[in-house]
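Heads up, one of the protein chains got dropped from this complex, but the rest are sitting where they should.
On to subunit A.
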Amino acid sequence: MFYIGIFFQYVSQYMKTRLEYRSDFIVEILSDLFNQTVNLVFILVVFGHTQFLNGWNRDEIIFIYGFFLIPYALFSAFFNIWDFNDRYIVKGEMDRILTRPIHSLFQVVIERMELESLFGLVTGFIIIFYAGANLGLELAWYDPILFVLFAIGGALAYASVFIVIASVGFWSDSKTSIMPMMYNIGNYGRYPVDIYNKVIRFMLTWVLPFAFVGVYPASYFLGKEEWYIFSFLTPVVGLVFFTVSVMIWNQGIKKYRGAGN
C-alpha cells in the first residue's frame, strides 16, 4: 500500500515536471512513434514477398511484432535503467537512494521512469487489431485476462535481464558494452524463434528470456497449439526471472562501494 501511494506521488511529480517542458515531451513521443513505424516498415518490406516463413504468415509476424510492443512499452516506461551504472554507481547517486526508507530498486525505477513510452501501448494495440482482423482471430472472454498476464510476464522477463546487467555494476566497476548489446538481442524476441538455430532458441528461452516477450505469448492468441506450453509459461518465467534478478540486485547492494572522492 505504502509503495503504491509513493508510486503515484512520483507519477504526479513526473507529470508536473514533464508538462513544464512540454516540447521535449512531444518530441520524445514523436521519436518513439517514428521508431516503431520504421520497425514496422522493415517487417512489411522483409516479409512483404514471402507469404510464409517457417510456417508463419505475414500477418502472424506482424501480430507478434504488435504484441511485442506491449510488454516492451511497459519495460521501457519503468525499467529503462541503461544508464544505471554511470548515474548511480560511478557518480554515487546510490548514496542518496540508500539513505531512504524504500527498496532501492523501486526508488531507481520510480526516479527513472519514462511514462511517455507507454504510448507504445497504443501503437501495439493498433497493430494487433489490424493483424488480428486480417487473420480473423476471435476472442474468448478470458483472453483479455490472459493478455494482461502475458504482457506483464513478458515485461518482467525483459526487465529481469536489465536488472541483472545493472547489478553487475555493483561487483565490477569496469565499463561494459553489455547494455546496448542487450537491446539488440531483445529485438530477437519479436520474430518467431523457430527461424533461429537450436542454440539461439535455447538462449532466448532459458537464458535471456526474450522469446517470452514476443513470440511465445503471441502464439497463444494466434492459435499455434505447439507453442501453448511456452505461452502459458510466460507469467511464470517472468515472475521467476524477476525474483531472481531482484535477489541478485539485493546481493549487489551489499557490494556497493560508493563513489569515493
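We adopt the following convention: a residue touches a chain if its C-beta (ideal position, glycine included) is under 8 Å from a C-beta of that chain, and two chains touch if they have at least 3 such contacts; residues count from 1.
Everything below uses one rule, namely that contacts and distances are computed from a predicted model.
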* Asked: What name does the UniProt record list for the absent chain among "Fe-S cluster assembly protein SufD", "Protein-arginine kinase", "ATP-binding cassette domain-containing protein" or "Isoquinoline 1-oxidoreductase beta subunit"?
  -> "ATP-binding cassette domain-containing protein"
* **Identified contact with the non-displayed chain, of A:168, A:185, A:203 or A:233** => A:168
* Provide the residue numbers of subunit A that touch the chain removed from this figure. => 2, 5-6, 9-10, 13, 16-17, 92, 94-96, 98-103, 111, 168, 171-178, 181, 254-261
